[in-house]
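All protein chains of the complex are present and in place, except for one that has been dropped.
Now for chain A:
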(Lines give C-alpha, C1' and ligand atoms only; values in the text may rest on other atoms or scores of the structure.)
Protein backbone atom coordinates (compact mmCIF):
# COMPACT_ATOMS: atom_id res chain seq x y z
CA UNK A 1 0.00 0.00 0.00
CA UNK A 2 1.34 3.44 -0.83
CA UNK A 3 1.99 5.93 1.94
CA UNK A 4 -0.54 8.33 0.45
CA UNK A 5 -3.31 5.75 0.43
CA UNK A 6 -2.48 4.67 3.99
CA UNK A 7 -2.51 8.32 5.05
CA UNK A 8 -5.98 8.81 3.60
CA UNK A 9 -7.26 5.58 5.12
CA UNK A 10 -6.12 6.45 8.65
CA UNK A 11 -7.92 9.80 8.38
CA UNK A 12 -11.05 8.20 6.93
CA UNK A 13 -11.07 5.58 9.69
CA UNK A 14 -10.81 8.40 12.20
CA UNK A 15 -13.71 10.30 10.66
CA UNK A 16 -15.74 7.08 10.66
CA UNK A 17 -15.00 6.32 14.31
CA UNK A 18 -15.78 9.88 15.39
CA UNK A 19 -19.02 9.87 13.40
CA UNK A 20 -20.07 6.63 15.07
CA UNK A 21 -19.49 8.15 18.52
CA UNK A 22 -21.15 11.51 17.76
CA UNK A 23 -24.72 10.62 18.61
CA UNK A 24 -24.36 8.12 21.47
CA UNK A 25 -21.60 10.02 23.26
CA UNK A 26 -23.17 13.45 22.71
CA UNK A 27 -26.55 12.19 23.92
CA UNK A 28 -24.94 10.53 26.92
CA UNK A 29 -23.19 13.74 27.96
CA UNK A 30 -26.45 15.68 27.49
CA UNK A 31 -28.18 13.15 29.72
CA UNK A 32 -25.63 13.37 32.51
CA UNK A 33 -25.73 17.18 32.41
CA UNK A 34 -29.51 17.33 32.65
CA UNK A 35 -30.61 14.30 34.65
CA UNK A 36 -32.23 15.06 38.01
CA UNK A 37 -31.23 11.67 39.42
CA UNK A 38 -28.04 11.21 41.43
CA UNK A 39 -26.18 7.95 41.78
CA UNK A 40 -26.02 6.66 45.34
CA UNK A 41 -22.22 7.00 45.29
CA UNK A 42 -22.57 10.60 44.16
CA UNK A 43 -24.99 11.37 47.01
CA UNK A 44 -22.41 10.01 49.47
CA UNK A 45 -19.76 12.14 47.83
CA UNK A 46 -21.92 15.30 48.08
CA UNK A 47 -22.45 14.57 51.77
CA UNK A 48 -18.69 14.20 52.37
CA UNK A 49 -17.93 17.35 50.42
CA UNK A 50 -20.83 19.20 52.01
CA UNK A 51 -22.86 20.41 49.02
CA UNK A 52 -26.55 20.30 48.16
CA UNK A 53 -26.70 18.37 44.91
CA UNK A 54 -30.20 19.56 44.02
CA UNK A 55 -29.70 23.32 44.19
CA UNK A 56 -28.76 25.26 41.04
CA UNK A 57 -26.36 28.19 41.45
CA UNK A 58 -26.44 31.75 40.09
CA UNK A 59 -23.71 32.38 37.52
CA UNK A 60 -21.77 34.36 40.11
CA UNK A 61 -21.85 31.48 42.60
CA UNK A 62 -20.96 29.04 39.84
CA UNK A 63 -18.01 31.23 38.91
CA UNK A 64 -16.88 31.46 42.54
CA UNK A 65 -16.97 27.66 42.71
CA UNK A 66 -14.92 27.32 39.50
CA UNK A 67 -12.34 29.78 40.77
CA UNK A 68 -12.23 28.34 44.31
CA UNK A 69 -11.75 24.84 42.93
CA UNK A 70 -8.98 26.05 40.65
CA UNK A 71 -7.23 28.03 43.39
CA UNK A 72 -7.38 24.99 45.68
CA UNK A 73 -5.99 22.87 42.83
CA UNK A 74 -3.07 25.18 42.10
CA UNK A 75 -2.10 25.47 45.78
CA UNK A 76 -2.47 21.74 46.42
CA UNK A 77 -0.47 20.81 43.34
CA UNK A 78 2.21 23.39 44.09
CA UNK A 79 2.65 22.00 47.60
CA UNK A 80 2.57 18.42 46.34
CA UNK A 81 5.28 19.08 43.74
CA UNK A 82 7.49 21.01 46.16
CA UNK A 83 7.21 18.27 48.79
CA UNK A 84 7.34 15.26 46.49
CA UNK A 85 10.93 14.36 47.28
CA UNK A 86 9.83 13.58 50.85
CA UNK A 87 6.98 11.32 49.72
CA UNK A 88 6.60 7.74 48.55
CA UNK A 89 7.59 6.71 45.02
CA UNK A 90 9.56 9.90 44.44
CA UNK A 91 12.37 7.93 42.73
CA UNK A 92 14.90 10.30 44.27
CA UNK A 93 14.11 13.26 42.03
CA UNK A 94 15.46 16.59 43.28
CA UNK A 95 13.17 19.27 44.66
CA UNK A 96 11.66 21.44 41.95
CA UNK A 97 12.34 25.19 42.00
CA UNK A 98 9.47 27.46 43.12
CA UNK A 99 9.07 29.07 39.68
CA UNK A 100 8.93 25.74 37.89
CA UNK A 101 6.50 24.31 40.45
CA UNK A 102 4.24 27.37 40.01
CA UNK A 103 4.38 26.98 36.25
CA UNK A 104 3.57 23.27 36.44
CA UNK A 105 0.75 23.69 38.98
CA UNK A 106 -0.96 26.37 36.87
CA UNK A 107 -0.29 24.41 33.70
CA UNK A 108 -2.10 21.27 34.83
CA UNK A 109 -4.95 23.12 36.58
CA UNK A 110 -5.70 25.12 33.44
CA UNK A 111 -5.82 22.03 31.18
CA UNK A 112 -2.73 23.35 29.41
CA UNK A 113 -0.04 20.83 30.39
CA UNK A 114 2.79 23.03 29.26
CA UNK A 115 5.88 21.31 30.63
CA UNK A 116 9.06 23.23 31.39
CA UNK A 117 10.35 20.10 33.18
CA UNK A 118 11.11 16.69 31.72
CA UNK A 119 9.04 13.92 33.21
CA UNK A 120 11.59 11.19 33.67
CA UNK A 121 14.04 13.32 35.64
CA UNK A 122 11.77 15.73 37.52
CA UNK A 123 8.63 13.86 38.57
CA UNK A 124 8.13 10.85 40.84
CA UNK A 125 5.33 8.38 40.22
CA UNK A 126 3.14 9.58 43.11
CA UNK A 127 2.97 13.20 41.97
CA UNK A 128 2.36 12.09 38.37
CA UNK A 129 -0.63 9.92 39.26
CA UNK A 130 -2.11 11.64 42.32
CA UNK A 131 -1.22 15.20 41.42
CA UNK A 132 -0.88 15.76 37.69
CA UNK A 133 -3.25 13.05 36.41
CA UNK A 134 -6.00 14.13 38.83
CA UNK A 135 -5.89 17.58 37.25
CA UNK A 136 -6.05 15.88 33.85
CA UNK A 137 -9.49 14.63 34.89
CA UNK A 138 -10.87 17.60 36.79
CA UNK A 139 -9.59 20.37 34.50
CA UNK A 140 -11.26 18.61 31.58
CA UNK A 141 -14.44 18.34 33.65
CA UNK A 142 -14.35 22.06 34.53
CA UNK A 143 -14.26 22.91 30.81
CA UNK A 144 -17.32 20.78 30.09
CA UNK A 145 -19.09 22.19 33.17
CA UNK A 146 -18.58 25.76 31.95
CA UNK A 147 -19.93 25.04 28.47
CA UNK A 148 -22.90 23.33 30.13
CA UNK A 149 -23.81 26.65 31.78
CA UNK A 150 -23.64 28.46 28.45
CA UNK A 151 -25.94 25.90 26.86
CA UNK A 152 -28.29 26.21 29.83
CA UNK A 153 -28.26 29.96 29.22
CA UNK A 154 -29.96 29.22 25.89
CA UNK A 155 -32.32 26.55 27.22
CA UNK A 156 -33.45 28.20 30.45
CA UNK A 157 -35.46 31.40 30.67
CA UNK A 158 -36.36 33.99 33.27
CA UNK A 159 -34.06 32.45 35.82
CA UNK A 160 -30.80 33.45 37.42
CA UNK A 161 -29.68 29.82 37.98
CA UNK A 162 -27.30 28.15 35.51
CA UNK A 163 -26.33 24.85 37.14
CA UNK A 164 -24.50 23.24 40.04
CA UNK A 165 -20.74 23.24 39.60
CA UNK A 166 -20.06 20.47 42.11
CA UNK A 167 -22.61 18.16 40.54
CA UNK A 168 -21.47 18.89 36.99
CA UNK A 169 -17.80 18.21 37.77
CA UNK A 170 -18.51 15.08 39.79
CA UNK A 171 -20.75 13.56 37.14
CA UNK A 172 -18.38 14.36 34.26
CA UNK A 173 -15.48 12.76 36.14
CA UNK A 174 -17.26 9.69 37.44
CA UNK A 175 -19.77 8.95 34.69
CA UNK A 176 -17.76 9.96 31.63
CA UNK A 177 -14.00 10.38 32.01
CA UNK A 178 -13.25 7.61 34.50
CA UNK A 179 -14.99 4.66 32.79
CA UNK A 180 -13.71 5.60 29.32
CA UNK A 181 -10.18 6.02 30.71
CA UNK A 182 -10.20 2.61 32.38
CA UNK A 183 -11.17 0.87 29.15
CA UNK A 184 -8.66 2.69 26.95
CA UNK A 185 -5.83 2.52 29.49
CA UNK A 186 -6.15 -1.26 29.30
CA UNK A 187 -6.22 -1.19 25.50
CA UNK A 188 -3.03 0.86 25.56
CA UNK A 189 -1.32 -1.59 27.92
CA UNK A 190 -2.35 -4.48 25.69
CA UNK A 191 -0.46 -2.74 22.89
CA UNK A 192 2.72 -2.06 24.84
CA UNK A 193 2.25 1.07 26.98
CA UNK A 194 3.80 0.35 30.39
CA UNK A 195 1.83 0.30 33.66
CA UNK A 196 3.77 -0.49 36.81
CA UNK A 197 5.37 1.24 39.78
CA UNK A 198 9.02 0.48 39.01
CA UNK A 199 11.74 3.05 38.92
CA UNK A 200 14.51 2.74 36.31
CA UNK A 201 15.37 -0.93 35.98
CA UNK A 202 19.01 -1.35 34.93
CA UNK A 203 19.91 -4.15 32.56
CA UNK A 204 23.04 -5.03 30.59
CA UNK A 205 22.08 -3.87 27.11
CA UNK A 206 22.60 -5.98 23.99
CA UNK A 207 24.69 -3.25 22.41
CA UNK A 208 26.89 -2.92 25.50
CA UNK A 209 26.70 -0.75 28.59
CA UNK A 210 23.82 -0.38 31.00
CA UNK A 211 20.34 0.63 29.93
CA UNK A 212 17.83 1.97 32.46
CA UNK A 213 14.36 0.76 31.49
CA UNK A 214 11.85 3.31 32.80
CA UNK A 215 8.63 2.36 34.58
CA UNK A 216 5.56 4.07 35.97
CA UNK A 217 1.77 4.19 35.82
CA UNK A 218 1.98 5.44 32.23
CA UNK A 219 -1.08 3.92 30.53
CA UNK A 220 -3.53 5.19 33.16
CA UNK A 221 -2.15 8.69 32.66
CA UNK A 222 -1.89 8.38 28.87
CA UNK A 223 -5.59 7.57 28.49
CA UNK A 224 -6.84 10.64 30.37
CA UNK A 225 -4.06 12.79 28.95
CA UNK A 226 -5.62 12.35 25.51
CA UNK A 227 -9.28 11.97 26.46
CA UNK A 228 -9.25 15.15 28.55
CA UNK A 229 -7.30 17.12 25.88
CA UNK A 230 -4.54 17.69 28.44
CA UNK A 231 -1.40 16.54 26.69
CA UNK A 232 1.18 16.44 29.49
CA UNK A 233 3.57 13.58 28.80
CA UNK A 234 4.72 11.13 31.43
CA UNK A 235 8.08 11.31 29.69
CA UNK A 236 9.86 14.26 28.12
CA UNK A 237 9.31 12.96 24.59
CA UNK A 238 5.55 12.79 25.23
CA UNK A 239 3.65 10.64 22.72
CA UNK A 240 6.80 10.18 20.65
CA UNK A 241 8.16 7.99 23.48
CA UNK A 242 7.69 4.31 22.62
CA UNK A 243 6.43 3.59 26.16
CA UNK A 244 3.65 6.17 25.73
CA UNK A 245 2.83 5.42 22.12
CA UNK A 246 4.35 2.15 20.90
CA UNK A 247 2.63 1.42 17.58
CA UNK A 248 0.80 2.89 14.61
CA UNK A 249 -2.42 1.64 16.18
CA UNK A 250 -1.90 3.28 19.58
CA UNK A 251 -1.03 6.46 17.70
CA UNK A 252 -4.33 6.39 15.84
CA UNK A 253 -6.17 5.56 19.05
CA UNK A 254 -4.58 8.50 20.87
CA UNK A 255 -5.65 10.88 18.10
CA UNK A 256 -9.15 9.43 18.34
CA UNK A 257 -9.24 9.89 22.12
CA UNK A 258 -8.10 13.49 22.04
CA UNK A 259 -10.81 14.37 19.50
CA UNK A 260 -13.76 12.28 20.56
CA UNK A 261 -15.29 14.34 23.39
CA UNK A 262 -14.84 17.71 21.73
CA UNK A 263 -16.29 16.46 18.44
CA UNK A 264 -19.29 14.94 20.26
CA UNK A 265 -20.14 17.97 22.39
CA UNK A 266 -21.95 19.79 19.52
CA UNK A 267 -24.43 16.89 19.68
CA UNK A 268 -24.82 17.55 23.41
CA UNK A 269 -25.49 21.18 22.52
CA UNK A 270 -28.01 20.34 19.82
CA UNK A 271 -29.71 17.85 22.08
CA UNK A 272 -29.96 20.24 25.02
CA UNK A 273 -31.33 23.14 22.95
CA UNK A 274 -33.84 20.75 21.43
CA UNK A 275 -32.66 21.03 17.82
CA UNK A 276 -30.02 18.56 16.71
CA UNK A 277 -29.48 20.51 13.48
CA UNK A 278 -27.84 23.29 15.51
CA UNK A 279 -25.26 20.76 16.63
CA UNK A 280 -24.63 19.59 13.08
CA UNK A 281 -23.95 23.16 11.94
CA UNK A 282 -21.37 23.66 14.70
CA UNK A 283 -19.67 20.31 14.13
CA UNK A 284 -19.54 21.03 10.39
CA UNK A 285 -17.47 24.17 11.00
CA UNK A 286 -15.17 22.30 13.41
CA UNK A 287 -14.77 19.44 10.93
CA UNK A 288 -14.05 21.81 8.06
CA UNK A 289 -11.10 23.40 9.85
CA UNK A 290 -9.80 20.06 11.09
CA UNK A 291 -9.83 18.47 7.63
CA UNK A 292 -8.25 21.50 5.98
CA UNK A 293 -5.55 21.77 8.60
CA UNK A 294 -4.66 18.07 8.56
CA UNK A 295 -4.46 18.11 4.76
CA UNK A 296 -2.31 21.26 4.64
CA UNK A 297 0.16 20.05 7.28
CA UNK A 298 0.50 16.68 5.54
CA UNK A 299 1.08 18.44 2.23
CA UNK A 300 3.70 20.78 3.72
CA UNK A 301 5.55 17.95 5.47
CA UNK A 302 5.50 15.79 2.33
CA UNK A 303 7.22 18.57 0.39
CA UNK A 304 9.85 19.07 3.12
CA UNK A 305 10.87 22.64 2.30
CA UNK A 306 13.71 24.18 4.30
CA UNK A 307 17.42 23.94 3.54
CA UNK A 308 18.21 21.24 6.12
CA UNK A 309 15.16 19.14 5.28
CA UNK A 310 15.91 19.42 1.55
CA UNK A 311 19.43 18.17 2.22
CA UNK A 312 18.04 15.28 4.25
CA UNK A 313 15.57 14.36 1.51
CA UNK A 314 12.53 14.34 3.79
CA UNK A 315 10.93 15.88 6.87
CA UNK A 316 11.82 13.04 9.24
CA UNK A 317 13.77 15.14 11.76
CA UNK A 318 11.89 14.88 15.07
CA UNK A 319 9.56 12.20 13.71
CA UNK A 320 9.42 8.51 14.61
CA UNK A 321 9.95 5.83 11.98
CA UNK A 322 6.88 3.86 13.12
CA UNK A 323 4.61 6.89 12.50
CA UNK A 324 6.09 8.55 9.43
CA UNK A 325 4.89 11.77 7.79
CA UNK A 326 1.14 11.16 7.50
CA UNK A 327 0.50 9.90 11.05
CA UNK A 328 2.73 12.62 12.50
CA UNK A 329 0.97 15.36 10.52
CA UNK A 330 -2.48 14.12 11.50
CA UNK A 331 -1.44 14.03 15.15
CA UNK A 332 0.05 17.53 14.92
CA UNK A 333 -3.11 19.00 13.38
CA UNK A 334 -5.36 17.29 15.92
CA UNK A 335 -3.33 18.15 18.97
CA UNK A 336 -3.03 21.84 18.11
CA UNK A 337 -6.68 22.21 17.06
CA UNK A 338 -7.81 20.71 20.35
CA UNK A 339 -6.16 22.18 23.41
CA UNK A 340 -4.27 18.91 23.91
CA UNK A 341 -0.67 19.70 23.12
CA UNK A 342 0.55 16.11 23.28
CA UNK A 343 3.03 15.52 20.47
CA UNK A 344 4.17 12.40 18.64
CA UNK A 345 6.74 14.41 16.66
CA UNK A 346 8.56 17.65 17.37
CA UNK A 347 6.93 20.68 15.78
CA UNK A 348 10.09 22.79 16.03
CA UNK A 349 11.60 20.65 13.25
CA UNK A 350 8.50 20.74 11.02
CA UNK A 351 8.68 22.58 7.70
CA UNK A 352 8.12 26.38 7.95
CA UNK A 353 4.52 26.12 6.72
CA UNK A 354 3.73 22.86 8.53
CA UNK A 355 4.95 24.33 11.80
CA UNK A 356 3.26 27.63 10.97
CA UNK A 357 -0.10 25.91 10.62
CA UNK A 358 0.28 24.33 14.06
CA UNK A 359 0.67 27.89 15.44
CA UNK A 360 -2.28 29.13 13.37
CA UNK A 361 -4.40 26.23 14.66
CA UNK A 362 -3.88 27.37 18.22
CA UNK A 363 -4.51 30.99 17.26
CA UNK A 364 -7.96 30.00 16.02
CA UNK A 365 -8.68 29.87 19.75
CA UNK A 366 -8.82 26.09 20.18
CA UNK A 367 -12.29 25.73 18.68
CA UNK A 368 -12.01 23.12 15.92
CA UNK A 369 -12.95 21.05 17.89
CA UNK A 370 -10.97 22.57 20.78
CA UNK A 371 -10.48 21.41 24.34
CA UNK A 372 -13.13 19.46 26.24
CA UNK A 373 -15.86 22.03 26.79
CA UNK A 374 -13.63 25.00 26.10
CA UNK A 375 -13.69 24.22 22.38
CA UNK A 376 -17.47 24.36 22.21
CA UNK A 377 -17.83 27.52 24.29
CA UNK A 378 -15.19 29.21 22.12
CA UNK A 379 -17.09 28.21 18.99
CA UNK A 380 -20.43 29.31 20.44
CA UNK A 381 -18.97 32.75 21.24
CA UNK A 382 -17.88 33.02 17.61
CA UNK A 383 -21.33 31.83 16.53
CA UNK A 384 -22.78 34.70 18.56
CA UNK A 385 -20.43 37.11 16.80
CA UNK A 386 -21.43 35.64 13.44
CA UNK A 387 -25.12 36.11 14.21
CA UNK A 388 -24.37 39.66 15.34
CA UNK A 389 -22.49 40.43 12.13
CA UNK A 390 -25.40 39.06 10.09
CA UNK A 391 -27.79 41.15 12.18
CA UNK A 392 -25.81 44.31 11.42
CA UNK A 393 -26.00 43.60 7.70
CA UNK A 394 -29.80 43.66 7.70
CA UNK A 395 -30.19 46.22 10.49
CA UNK A 396 -32.03 44.00 12.91
CA UNK A 397 -31.47 43.06 16.57
CA UNK A 398 -29.73 39.71 16.30
CA UNK A 399 -30.96 36.63 18.12
CA UNK A 400 -29.47 33.16 18.52
CA UNK A 401 -31.64 30.23 19.53
CA UNK A 402 -34.40 32.56 20.67
CA UNK A 403 -32.19 34.76 22.85
CA UNK A 404 -31.60 38.40 21.93
CA UNK A 405 -27.98 39.45 21.58
CA UNK A 406 -27.99 42.96 23.00
CA UNK A 407 -25.21 45.26 24.13
CA UNK A 408 -24.49 43.31 27.31
CA UNK A 409 -24.15 39.97 25.54
CA UNK A 410 -21.95 41.42 22.80
CA UNK A 411 -19.68 43.05 25.35
CA UNK A 412 -18.98 39.71 26.99
CA UNK A 413 -18.46 38.01 23.62
CA UNK A 414 -16.06 40.76 22.49
CA UNK A 415 -14.08 40.64 25.71
CA UNK A 416 -13.77 36.89 25.28
CA UNK A 417 -12.37 37.30 21.78
CA UNK A 418 -9.94 40.07 22.73
CA UNK A 419 -8.46 38.39 25.81
CA UNK A 420 -6.30 35.64 24.35
CA UNK A 421 -4.76 37.62 21.47
CA UNK A 422 -3.87 40.39 23.93
CA UNK A 423 -2.03 37.92 26.16
CA UNK A 424 -0.26 36.26 23.22
CA UNK A 425 0.88 39.42 21.48
CA UNK A 426 1.87 41.38 24.58
CA UNK A 427 3.71 38.38 26.03
CA UNK A 428 5.56 37.66 22.78
CA UNK A 429 6.38 41.33 22.38
CA UNK A 430 7.89 41.65 25.84
CA UNK A 431 9.86 38.41 25.54
CA UNK A 432 11.33 39.42 22.19
CA UNK A 433 12.29 42.83 23.57
CA UNK A 434 14.31 41.34 26.43
CA UNK A 435 17.87 40.23 25.54
CA UNK A 436 17.96 37.50 28.23
CA UNK A 437 14.73 35.97 26.95
CA UNK A 438 15.82 36.22 23.31
CA UNK A 439 18.88 34.18 24.28
CA UNK A 440 16.54 31.30 25.17
CA UNK A 441 15.84 30.68 21.47
CA UNK A 442 17.57 27.58 20.09
CA UNK A 443 17.14 28.58 16.46
CA UNK A 444 17.98 31.99 15.00
CA UNK A 445 16.11 34.42 12.74
CA UNK A 446 12.37 34.10 12.05
CA UNK A 447 12.37 30.54 13.40
CA UNK A 448 13.63 31.77 16.78
CA UNK A 449 10.80 34.32 16.85
CA UNK A 450 8.37 31.51 16.00
CA UNK A 451 9.59 29.61 19.06
CA UNK A 452 8.60 32.51 21.34
CA UNK A 453 5.34 33.17 19.47
CA UNK A 454 4.51 29.47 19.72
CA UNK A 455 5.20 29.48 23.48
CA UNK A 456 2.82 32.34 24.27
CA UNK A 457 0.18 31.15 21.79
CA UNK A 458 0.31 27.69 23.34
CA UNK A 459 0.16 28.97 26.93
CA UNK A 460 -2.61 31.54 26.45
CA UNK A 461 -4.75 29.09 24.48
CA UNK A 462 -4.08 26.36 27.04
CA UNK A 463 -2.60 24.02 24.43
CA UNK A 464 0.71 23.02 26.00
CA UNK A 465 2.71 21.89 22.99
CA UNK A 466 5.89 23.77 22.11
CA UNK A 467 8.52 24.62 19.62
CA UNK A 468 10.60 22.85 22.21
CA UNK A 469 13.96 24.31 21.29
CA UNK A 470 13.18 27.38 23.40
CA UNK A 471 14.72 27.21 26.88
CA UNK A 472 11.74 27.86 29.12
CA UNK A 473 12.83 26.67 32.54
CA UNK A 474 13.91 30.14 33.64
CA UNK A 475 12.26 32.29 36.33
CA UNK A 476 11.03 34.74 33.69
CA UNK A 477 9.47 32.25 31.26
CA UNK A 478 8.05 30.05 34.03
CA UNK A 479 6.38 33.05 35.65
CA UNK A 480 5.23 34.80 32.47
CA UNK A 481 3.89 31.67 30.79
CA UNK A 482 2.22 30.68 34.08
CA UNK A 483 0.38 34.01 34.08
CA UNK A 484 -0.49 33.61 30.39
CA UNK A 485 -2.02 30.19 31.10
CA UNK A 486 -4.00 31.42 34.12
CA UNK A 487 -5.39 34.55 32.41
CA UNK A 488 -5.94 32.64 29.16
CA UNK A 489 -8.05 30.09 31.00
CA UNK A 490 -10.00 32.02 33.60
CA UNK A 491 -10.73 35.41 32.02
CA UNK A 492 -12.58 33.77 29.09
CA UNK A 493 -14.43 31.54 31.56
CA UNK A 494 -15.60 34.60 33.49
CA UNK A 495 -17.02 36.11 30.29
CA UNK A 496 -18.69 32.83 29.30
CA UNK A 497 -20.36 32.45 32.69
CA UNK A 498 -21.47 36.09 32.70
CA UNK A 499 -22.94 35.57 29.25
CA UNK A 500 -24.68 32.40 30.41
CA UNK A 501 -26.23 34.29 33.32
CA UNK A 502 -27.36 37.08 31.03
CA UNK A 503 -28.92 34.71 28.48
CA UNK A 504 -30.71 32.63 31.13
CA UNK A 505 -32.47 35.74 32.46
CA UNK A 506 -34.11 36.47 29.11
CA UNK A 507 -37.54 35.50 27.96
CA UNK A 508 -37.11 33.70 24.63
CA UNK A 509 -38.39 35.48 21.53
CA UNK A 510 -40.24 33.38 18.99
CA UNK A 511 -38.51 32.90 15.65
CA UNK A 512 -39.95 35.01 12.83
CA UNK A 513 -39.42 35.30 9.09
CA UNK A 514 -36.53 37.69 9.76
CA UNK A 515 -34.63 35.31 12.05
CA UNK A 516 -31.33 34.04 10.67
CA UNK A 517 -31.50 30.27 10.49
CA UNK A 518 -28.40 28.97 12.32
CA UNK A 519 -28.52 25.39 11.11
CA UNK A 520 -28.14 25.93 7.34
CA UNK A 521 -25.01 25.77 5.16
CA UNK A 522 -25.20 29.57 4.82
CA UNK A 523 -24.55 29.90 8.54
CA UNK A 524 -21.75 27.31 8.42
CA UNK A 525 -20.07 29.44 5.77
CA UNK A 526 -20.69 32.66 7.67
CA UNK A 527 -19.29 31.25 10.91
CA UNK A 528 -16.21 29.84 9.14
CA UNK A 529 -15.61 33.25 7.59
CA UNK A 530 -15.93 35.02 10.93
CA UNK A 531 -13.45 32.59 12.51
CA UNK A 532 -10.89 33.18 9.76
CA UNK A 533 -11.31 36.95 9.62
CA UNK A 534 -11.18 37.48 13.37
CA UNK A 535 -8.06 35.34 13.73
CA UNK A 536 -6.43 36.42 10.49
CA UNK A 537 -6.72 40.13 11.17
CA UNK A 538 -5.48 39.72 14.73
CA UNK A 539 -2.45 37.56 14.17
CA UNK A 540 -1.34 38.16 10.60
CA UNK A 541 1.50 40.59 11.46
CA UNK A 542 2.94 38.19 14.03
CA UNK A 543 2.69 35.24 11.66
CA UNK A 544 4.33 37.31 8.92
CA UNK A 545 7.38 37.87 11.09
CA UNK A 546 7.70 34.19 11.99
CA UNK A 547 6.62 31.22 9.88
CA UNK A 548 5.60 33.19 6.78
CA UNK A 549 8.93 35.04 6.63
CA UNK A 550 10.77 31.76 7.07
CA UNK A 551 8.65 29.88 4.54
CA UNK A 552 8.99 32.53 1.83
CA UNK A 553 12.70 33.01 2.40
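Definition applied: a residue touches a chain if its C-beta (ideal position, glycine included) is under 8 Å from a C-beta of that chain, and two chains touch if they have at least 3 such contacts; residues count from 1.
Rule of thumb we're sticking to: contacts and distances are computed from a predicted model.
Per its UniProt entry, the chain excluded from the display bears the name "Potassium-transporting ATPase KdpC subunit", taken from "Formate dehydrogenase major subunit", "Potassium-transporting ATPase KdpC subunit", "ATP synthase subunit a" or "Sugar ABC transporter permease". Across A:92, A:209, A:407 or A:435, the single residue that touches the chain missing here is A:209. Touching the missing chain, out of A:102, A:117, A:154 or A:346, is residue A:346.
Chain A residues in contact with the hidden partner, per the touch definition given at the top, are 1, 3, 5-6, 9-10, 13, 45, 48-51, 64-65, 68-69, 71-73, 76, 118, 120-121, 129-131, 133-134, 137-138, 166, 169-170, 173-174, 178, 181-182, 185-186, 189-198, 200-201, 203-209, 211-215, 217, 219-221, 235-237, 240-243, 246-249, 251-252, 304-309, 311-328, 343-346, 348-352, 355, 442-443, 445, 447, 467-469, 550, 553.
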